[in-house]
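Working notes, structure below.
Missing here is one protein chain; the remaining ones are kept as they sit in the complex.
And now, chain A:
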Amino acid sequence: MIHERSLSVQDAALPRARTAARAARRAPGLRALALLAPTLAFLLLFTYWPILASLVQSVRIETFGSTETTTGLGNFVRLWEDAGFRRALVNNAVYAAGTIGPGIALALALAVGLQEATGFNTALRSVVFFPVMIPLVAAAALFSFVFLPGIGLIDHYLGKLGAAQVNWLGNPDIALFSLIGLTIWKNAGYYMLFFLAGLQAIPQDLYEAARIEGAGGWARFRRVTLPLLGPTFAFVFVIALINAVTQIDHVVVLTKGGPSDSTNLLLFYIYQQAHENYDHGKAAAATVVTLALLLSLSVLSLRTLERGTHYES
């Protein structure tokens, strides 16, 4: 899709400037390069160069008290032997599953529920969208009070219903799920926007046709809405997956990975290795593993979801 779009832009530009086009034909790479240069420079500086540096660092083995380095896979071996890394990997998997599935389901429900553009719905949409506008770090600071055991917002009202105090962030069995809840609250409005846009793109005559053939509300949703939202699902899934790995402000603000590493996620683990343990080799190895996982999961999910997608022509 992206390729098609960029081709059509070039096609449109060609007749407008024939001389430029002729020049471009002579040196086809040059104009493209000039146009790409600013973006490319930033990509090189801030994306490709760090990736390369991480790769190099991940196979460089340093020993304390010596400036000599060797090359090898020792950092990856040490990484795999580290129970803390395996813990972070499992935590991140639970966190991703817990935020992506329920988050997308909630976003879809909200989008379908608030689809009609009535004044009331617009107001509700703004309310649902509001958490998106708060930076995650600020939301986390806010939730440090919401989660306070006994005194916080949640326990205050649960207490009125007669429930016992819950140590939302201090109990290793609950803490990760508290963070999952916060993330869903924060992101559902954002994903809802994509589903709203996806719903707008579904032609109304399809619903009319379904209605004429006697399909009920649920059948219309299952047979028309869901399949046609395929591309939106694929997109939102990848965005949510990337968020589950890259957005860890709340971990930093609320738990620092604790108690007993129960909320430690991959990115925070990398931060700890690099800045608390000064183990740059292990941090780089963890970065490479995380990037590889993220990349293959994204490609895989886009492929499989797009294969089953019905595009309108």
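We adopt the following convention: a residue touches a chain if its C-beta (ideal position, glycine included) is under 8 Å from a C-beta of that chain, and two chains touch if they have at least 3 such contacts; residues count from 1.
Keep this in mind: contacts and distances are computed from a predicted model.
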Q | Protein name, per the UniProt record, of whichever chain is missing from view ("ABC-2 type transport system permease protein", "Spore coat protein JC", "Carbohydrate ABC transporter substrate-binding protein (CUT1 family)" or "Amphi-Trp domain-containing protein") | A | "Carbohydrate ABC transporter substrate-binding protein (CUT1 family)"
Q) Any idea which of A:102, A:170 or A:230 touches the chain not displayed? A) A:170
Q) Pick from A:72, A:101, A:135 or A:150: which residue touches the chain that isn't shown? A) A:150
Q. In the whole complex, what residues of chain A lie against the chain that is missing from view?
A. 63-65, 144, 148-151, 164-165, 167, 169-173, 255-261, 272, 275-278
